[in-house]
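A quick write-up on the structure given underneath.
Only one protein chain is missing; all other protein chains are in place.
The chains carry the letters A and B, assigned in the order they are written, with residues numbered from 1 in each.
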Amino acid sequence: MKYLEEYRDAALVRRVLDEIAATVTGEWTLMEICGGQTHSLVRSGLDRMLPPGLNLLHGPGCPVCITPLEMIDRALAIAAREDVIVASYGDMLRVPGTSGDLMGVRSTGADVRVVYSPLDAVTLARENPDREVVFFAIGFETTAPANAMSVLQAERLGLENFSVLVSQATVPAAIRAIMSRPGGRVEAFLAAGHVCTVMGWSEYEPLAEEFSLPIVVTGFEPLDLARGIAAAVHQLEAGRAEVENAYGRAVSREGNREARELIDRVFEPCDRTWRGIGTIAMSGLGLRPEFTRFDAIERFAVSEIDSAESQICIAGEILQGRKKPIDCPAFGTDCTPATPLGATMVSSEGACAAYYRYGRREGAGS
Amino acid sequence: MCLGIPGKIIATAERDGLPMGTVDFGGVTREVCLAPVPEARIGDYAIVHVGFAISLLDEDEARATLEALRELGEVEEELAREEAGEPAGEET
Partner (left out) sequence: MNGTDPTLPDCPLPHSHRGRIILGHGSGGLLTGELIEHLFRPAFANPLLERGDDAAVADLPGELAAGGRLAISTDAHIVQPLEFPGGDIGRLAVCGTVNDLAMVGARPLWLTATFVIEEGFATARLERLVASMQAAAEEAGVAIVAGDTKVTGRGLADGVYISTAGIGVVPPDCETGGALAEPGDLVLCSGTLGDHGIAVLAARGELAFETAIASDIAPLNGLVETIYETGAAVHTLRDPTRGGAAAALCEIARQSGVAIILEEAALPVRPAVAGACEMLGFDPLHVANEGKLLALVPEAEAPAVLAAMRAHSLGHEAALIGRVEAEPPGRVVLETTIGGTRIVDMPAGELLPRIC
């Protein structure tokens, strides 16, 4: 496939890896903050092809993993109602709530459907006028324009039976939170390429300056990831701290204006809870007041929910890059992709699932 | 958060007031919303995430990056050959 295969070229990747190895003189800690990048790194084996001095942490970049427990419990409560169809992206179906997940609740008669696109959820609402359709709108900024469009389209079509359960997160506030917490040792970030396709990279400039942090906008294919890491390493070795774009074919400084307008029409910034981390100010998106009638929490009166996390799960520490999956006593034993205790094991791009699936079970060097 | 795949726009149409395109991913096609990329034309490549085109691909940028890397490789090979005392290689 064009624009994919070229970026999986073994010789070109090798070349960049050699460049990284030749440039690194000390130990550096980098963090990527995108589930898609976690997945790609581990799937290609690239994370184990880096020189030993580079410590690459997987940050809270998986929108599935950071969706608060209460949100999942809300989705489950709504799904249990007879007149409702819950439409969701596939990765959310196996995320554990307090007791059960969206896939499991199907066996008790709940109607939960997987959709690839938010517009497919709108279509479901049109085709089922006598049922309520609730779309579980999760994601980072990459997904926000599409989620926003579903609300606008439902409005345009005059649909009375469509609502959204919103759990949107934004990245820059998360970077600030990670860098502001004591004990943090991240020295450079790989910024999520497709988040920046939408938002551009200007929001990262104040962060680079405030925290003396190289931030490199990075893509997803092995060559893109290697180049992003190489750029970060060059900056670290040279003592620079700038925002740099290593994904030029898909990202510009301004991002996508039309996409951002879609977001701004429907959503506004708000505080939000990140599962395993806690509340981060202005790190989420919520529906603007004029769209309250599409808010599933209002429509189904599910604002008060009792939620309880597993006591054993250390997903929060993993999401913040403080621990690795193999540091968890339950990893691979009580907690596996088939029997997940927390979100980072459920989502296939959660760090724990990625480590488990791709064989990082025995610790560093295995 | 970003499973965005490059695909080629092979048709465009309006549906329910939205600009939509048929995008081909190497033999699989899907309807994609083109609202975020109003400048899109048939033949363009777009990055598609959850059924939305979030960007068109910049062909020139892409080519420039790959060419730079390939040239770098040739220069390195050339240098390696010189160091090993071998005669200069042919232009590839």
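Going forward, a residue touches a chain if its C-beta (ideal position, glycine included) is under 8 Å from a C-beta of that chain, and two chains touch if they have at least 3 such contacts.
Note that this is a predicted model, so its numbers are computed, not measured.
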Residue among A:Arg94, A:Arg176 or A:Arg275 touching the omitted chain: A:Arg94
Touching the absent chain when the full complex is considered, from A:Pro63, A:Gly97, A:Pro145 or A:Gly342: A:Pro63
Subunit B, residues in touch with the chain not shown (by the definition above): 1-3, 5, 7, 24-31, 48-51
Hidden partner interface residues of subunit A, rising order: 1, 4, 8-10, 13-14, 34-36, 39, 42-46, 48-49, 62-64, 89-91, 93-94, 103, 113-117, 120, 138-139, 143, 222, 337-338, 347-349, 356-359
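Throughout what follows, only the chains that are shown with their structure count from here on.
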Inter-centroid spacing, subunit B versus subunit A (mean Cα positions, whole Å): 23
Touching residues (chain side subunit A, partner subunit B) in the complex: 1-4, 6, 11-12, 15-16, 34-37, 61-63, 89, 116-120, 139-140, 142-143, 145-146, 149, 153, 156-157, 192-195, 197-198, 220, 223, 227, 248-251, 256, 258-259, 262
In the complex with subunit A, residue positions of subunit B that touch it: 1-6, 8, 16-18, 25-26, 30, 33, 35-38, 45, 47, 49-52, 54-55, 57-59, 61-62, 64-66, 69-70, 72-73, 76
